[in-house]
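These notes are about the structure you will find just below.
Here the complex is missing a single protein chain, while all its other protein chains stay put.
Moving on, here comes subunit A:
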Amino acid sequence: MLTYLARRLFVMVPTLIMISVLVFVIIQLPPGDFLSTYLNELQAQGEAVDPAKIEFLKRQYGLDQPIYVQYVEWAWGLLHGDLGFSFEYNLPVTDVVGDRLWLSMVLNFSTVIFIYIVSFPIGIYSATRQYSWGDYGFTLLGFLGLAMPNFLFALILLYYANVIFGTSIGGLMDPEFINQGWSFAKIMSVAEHLWAPVVVIGTSGTASMIRRLRANLLDELSKQYVVTAHAKGLSPTKVLFKYPLRMALNPFIADIGNILPQVVSGSVLVSVVMSLPTTGPMLLAALQSQDMYLAGSFLMFLALLTVVGMFISDVLLAWLDPRIRLQGGVMK
């Protein structure tokens, strides 16, 4: 088990290196860089551009160096926790991102937990009472949730909250707390605002997870070992929780690696619509203006989430399922 963990951790290193190279290359792919975009903008506004100043800026930002040097410097910085410098904001990336990163994490983890809490009981109910009215009802709701684009749902929610309750559910906190230091009141305000984006972002995930849990559990319920458990004289609830449900869990755990980045990147549009101070909208802007260190840091953050998520799910799977733990070895 320990060697397995060590090996998994070890494999993460080359994976992350590969990703960082890819991220860097992709950001550099469009012609020009942040400065040329910036200059074009200045020229378009009719302002004179001093060539000496451009040279100075280029050197300042290291843009005159060959690409691989830029990459190495950036990667070296990352290793030391230095995320680089945002051209657009003229600030270190860390300062630009600031609270946004934490707020994103809070929002997204809440969403994941919301998805699990809601979808589990419903999925179990639907599977054990297949083709009942409840099952049909949840199926309908689930498909509605799947079919409706998140941002549309957000708009509808915003509209009705305003029309019916006269409140604005946009943002993640009351306006007076923006740019304020953290306080108890601010935390409470965040908690108050959190539910709307969580529900909006979580619906489609919840819907698809209900469907999957239902399908997995239905598969397992008809397996022979479930009959064996009944034949022992176990009560139906105990049978359900000890045997088929545990088997049906595997795909969910395997999914943790996917769900983290999915939730983070999937919430960009909703964040724009609901003007949430999360990382999504900022990433979008950074990519548009080729603010490469800012964008690169975001993308690396997503990659790290994926890789760590995969690691967690692998470890959990090995812990939960003895077949994975003990049946090593490959047949050729």
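Throughout what follows, contacts are C-beta pairs under 8 Å (C-beta built on N, C-alpha and C of every residue); 3 or more make two chains touch, one makes a residue touch a chain; residues count from 1.
The criterion applied here is as follows: contacts and distances are computed from a predicted model.
The chain absent from the displayed complex carries the UniProt protein name "ABC transporter ATP-binding protein", chosen from "Fe-S cluster assembly sulfur transfer protein SufU", "2-oxoisovalerate dehydrogenase subunit alpha", "ABC transporter ATP-binding protein" or "Small RNA 2'-O-methyltransferase".
Across A:G98, A:P121, A:P175 or A:P236, the residue that sits in touch with the chain not pictured is A:P236. Checked against the full complex, the one of A:V198, A:M247, A:L260 or A:V307 touching the unshown chain is A:M247. Residues touching the missing chain, restricted to subunit A, are 3, 7, 223-225, 227-236, 242-243, 246-247, 320-323, 326-332 (touch as defined at the top).
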